[in-house]
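So the structure is just underneath, and the comments pick up after that.
One protein chain is absent from this view; the other protein chains keep their places.
Going in written order, the chains are labelled A, B and C, and every chain counts its residues from 1.
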Amino acid sequence: MPVPDTRARALGFAPGLFAAGPLNAITDVAGVRVGQVTVMEGEATRTGVTAILPHPGNPFAERVPAGLFAMNGYGKMAGVTQLQELGELETPILLTNTLAVGRAVEALVDWTLAQPGNESVRSVNAVAGETNDGRLNDIRARGVTHKHMLQALAAATDGPVAEGSVGAGTGTMAFGWKGGIGTSSRRLPPALGGWLVGALVQANYGGALVMDGLPVGRLLKKYYLAEHAAEQADADGSVMVVVATDAPLSDRNLQRLARRAMGGIARTGAAFSDGSGDYALAFATHPAVRRAAGQGATEDWPNDRMSPLFVAAAEATEEAVLNALCCATTVESRLGGRRVVGRALPLDQVAALRRA
Amino acid sequence: MPVPDTRARALGFAPGLFAAGPLNAITDVAGVRVGQVTVMEGEATRTGVTAILPHPGNPFAERVPAGLFAMNGYGKMAGVTQLQELGELETPILLTNTLAVGRAVEALVDWTLAQPGNESVRSVNAVAGETNDGRLNDIRARGVTHKHMLQALAAATDGPVAEGSVGAGTGTMAFGWKGGIGTSSRRLPPALGGWLVGALVQANYGGALVMDGLPVGRLLKKYYLAEHAAEQADADGSVMVVVATDAPLSDRNLQRLARRAMGGIARTGAAFSDGSGDYALAFATHPAVRRAAGQGATEDWPNDRMSPLFVAAAEATEEAVLNALCCATTVESRLGGRRVVGRALPLDQVAALRRA
Amino acid sequence: MPVPDTRARALGFAPGLFAAGPLNAITDVAGVRVGQVTVMEGEATRTGVTAILPHPGNPFAERVPAGLFAMNGYGKMAGVTQLQELGELETPILLTNTLAVGRAVEALVDWTLAQPGNESVRSVNAVAGETNDGRLNDIRARGVTHKHMLQALAAATDGPVAEGSVGAGTGTMAFGWKGGIGTSSRRLPPALGGWLVGALVQANYGGALVMDGLPVGRLLKKYYLAEHAAEQADADGSVMVVVATDAPLSDRNLQRLARRAMGGIARTGAAFSDGSGDYALAFATHPAVRRAAGQGATEDWPNDRMSPLFVAAAEATEEAVLNALCCATTVESRLGGRRVVGRALPLDQVAALRRA
Partner (left out) sequence: MPVPDTRARALGFAPGLFAAGPLNAITDVAGVRVGQVTVMEGEATRTGVTAILPHPGNPFAERVPAGLFAMNGYGKMAGVTQLQELGELETPILLTNTLAVGRAVEALVDWTLAQPGNESVRSVNAVAGETNDGRLNDIRARGVTHKHMLQALAAATDGPVAEGSVGAGTGTMAFGWKGGIGTSSRRLPPALGGWLVGALVQANYGGALVMDGLPVGRLLKKYYLAEHAAEQADADGSVMVVVATDAPLSDRNLQRLARRAMGGIARTGAAFSDGSGDYALAFATHPAVRRAAGQGATEDWPNDRMSPLFVAAAEATEEAVLNALCCATTVESRLGGRRVVGRALPLDQVAALRRA
């Protein structure tokens, strides 16, 4: 699937202070790979899977430190307590729909048991996240299967990442428009460490869309709680954010980094509603912080040098959401005998507002 | 499966101050039901499922407040963040083995979608816990299936609860002996509210066994880190505790109650080792704290009356572990071409120590 | 001290969807009172105290449920663990400077012991927050005293709240300009419950100021990490947010409400830097959720009706920050033999940007 040429930056939205990495994607962090499977079948299955692998090796044998933050924990994320207790990730991350987390866990266990070197592994902490694409997808039909999960893992690659109505973003909605998968990155100046921070989002949440300060939701009269708007947006849904960095961070500082990703989500106008599962998971790929059996980290980026990384994480997350919305294409479905349409953000109108 | 007549109380172990309920089981809490499936197949599958249902109704439509505590979060428990965010349980609880959590989630989703009245449900927070029975069970063979999960749910009943080497305790070990499922309860005196508190444990952890103060592990020379012991016990493994009460508790006070269950575990001599997933989940069945759509609680047991409930939860948990050990029968298996035996606690020796 | 007529709304900044309450202040929540003492002495003492009282009664005897969230816990807030454990507030809240928290606690203890009816009280959980006004205030000189704390408590009143360079905001800076105390409120429409949500902030943090979407920091070239800016802003500092509501919320839902306040802070362009202590504390004044000895709540606003309250909390917090900045007046000081100036936000320039 080609990467759309309608990313937010092309429309003039480049939130924040820092420069983007070469791909402006989570895959700018060396070694990180993304694989996606889009499942559009029949008139009602509009869903999929997005896999993120932290490095090309065996993630179970060579674990990466990781931290998690739930701004609102209305979600079914799997693998949470062990990730928090040990401060590490030992499987790839799968994103999918709400009712498919069980099979995502099952697939990650199968995949991990099958990796060379894991022949005697008997314990696997599978990490899977989700958002609810039931506004466009017949989610009760359980269209995403175990096979799709493994396909997404197998498809993982570096390079550009497909955005919009793909993978785990196939059926998602955001701010009343079609949501989806988006990604972005930031590179810190050398004086601040030179590190890369990348973000990938599965955007399926609501509120009143703000694009780099421009109140698009209000201007287009489509937003949560807009009583007099022509069309009312739903604030529920969720957002999963995955943040990767090549800085040598501890799990504690990764947990802090994850919290900042939610600052980026806030800036897009999120309502953080009751029914929204708003999670950010951050991991670090630096070799000096990886963990093998009986071996701990030998580096640790100090607290008092974290602030630029915090800013970068928020910026990359904010732009990843804008990319998800700008790249998403209209998706139609038929649910309960009724035609439903997830309309793409009207880029021409947005561009006009931007110029106004 | 008949309830063994070798419970701890018969051997003279009745920890704590409060009286037990009529069954001395979690099912003393009115409405709570337990269903178990034991899976012993071939020479190496020694595993199973234990289901706990909070009340006879639809748990999704009529949610119970719930709280969780992880003394050590090395575990794969599913459904954690939503349970914490909303403070409620919306499915039954399934306990099983470490690698079967994915299919437990899948089964709970299926079961929930199929309940009458849930025809339009599109979001299910399945709560499943596990311990690792890989010392007796060929866990990589994935012997527990989706079907077993549904069978355990269907088998749930009130009345006495089978203990020992059954259900999710079929292949577990504890303190170097055969572990398993155990349960116990306490009833508060009327002046303290008269409430019932029940506990059910899946005991698969280690340390140096203490039975109501008697240092059985040390006396029988089988304990974690015993360098000169004839047989060394493994401290890893895990314990899942489920606590039920009919008191009208808030989710916050249930979280506090769950923490106290770990006090009971500590008293049994737990090492709380790095690799042990030690969780307690508490829920309250009182009608005035149940939650339906758009409806909150109308009662709340005050903080300053909680202490007796805390004591009761620790006591019931401690005795539930003793019951698991006392009722567990020897289980043999063949793993990696080698015969392995999980020996039952030698009750005669224990009784002799008790009298000494 | 008169309330300045330069509030954000007068300049055209009214973030969000909901209407403000009559005073557009935390004191719109019936019973909430605010008292402030400004301490400007000599050439270097520029500090103060702001007290918030939840209701006119004895807060120890009649406790209000409360929840706390630390977006970044680099701060000295007192009273945290008991507030979280019991989910309640038993003293007024004092805001002051970083090095004065000890005496704030001391004063709250004295004040509480002295309340009629508290003659046998022997345990007091004093809640005090702070930000570091050391950029304008000789903080090591400890200019705020125990007496000032008691004066602020005694001065507490309903009605309009002084904003800007007053009370605990006397010496604070925000986004490179003079910060201070700000407040705002929102009233939900009757269909959403009709509740009031008020916020009060002590703004002393940095980043790149955004005023209701307008990137004022970038436009005026004063922001954190702006390498080529004429004047560089410091991202550190902190923000304390106090949120009050008259809705009958549980402590858990108040904790969730507090988290949303940080969404409002994010929208102002906060960097959430390493050294920033960014806290929100929310409490509910509704009589049905107050707690006396041996008595719990009898009402509980359900989870699935919380979303509008969440939106309101974020909006009120965002506008409270804008009010702090718009109302703050220039403060001069002399620190280490050097004249330092905290300049007021140039309202004319901001107004011009707003019109552009």
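Just so it is clear, a contact is a pair of C-beta atoms (placed from the backbone, for glycine too) under 8 Å apart; a residue touches a chain by one contact, two chains touch by 3 or more.
This one's a predicted model, so the numbers in the text were calculated from it and none came from an experiment.
Could you tell which one of B:189, B:287 or B:346 touches the chain left off the display?
Reading the full complex, the residue touching the unseen chain is B:189.
For the chain left off this view, which of B:134, B:198 or B:308 is in contact with it?
B:308
Which of A:133, A:251 or A:278 touches the chain that is not shown?
Of these options, the touching residue for the absent chain is A:251.
Over the whole complex, note the residues of subunit B touching the chain we left out.
17-18, 71-72, 189, 192, 207-208, 210, 213-215, 223-227, 235-236, 256, 259-260, 262-264, 266-267, 270-275, 303-308, 310-311, 314
Go through subunit C and note every residue touching the omitted chain.
70, 72-82, 84-86, 98-99, 101-109, 113, 121-126, 132, 134, 139-140, 275, 277, 279
Considering the entire assembly, which residues of subunit A contact the chain that has been omitted?
85-88, 250-252, 256, 291, 293-305
Operating definition for what follows: only the chains that are shown with their structure count from here on.
Chain with the smallest distance from its CA centroid to the overall CA centroid?
Chain closest to the assembly's C-alpha mean: A.
Which angle of rotation, from 0 to 180°, maps the CA atoms of subunit B onto the equivalent atoms of subunit C, to the nearest 5?
Angle of the fitting rotation, subunit B to subunit C: 180 degrees.
Given that subunit A and subunit C are copies and touch, would you call their interface same or different according to whether over half of its residue numbers are shared?
The interface of subunit A with subunit C is built from mostly shared positions.
Cα centroid separation between subunit A and subunit B, in whole Å?
Each chain's C-alpha centroid was found; their separation is 35 Å.
Distance from the CA centroid of subunit B to that of subunit C, rounded to the nearest Å?
44
How many angstrom lie between the CA centroids of subunit A and subunit C, rounded to a whole number?
Each chain reduced to its C-alpha mean, subunit A and subunit C end up 33 Å apart.
Could you list which residues of subunit A touch at least two other chains?
72, 275
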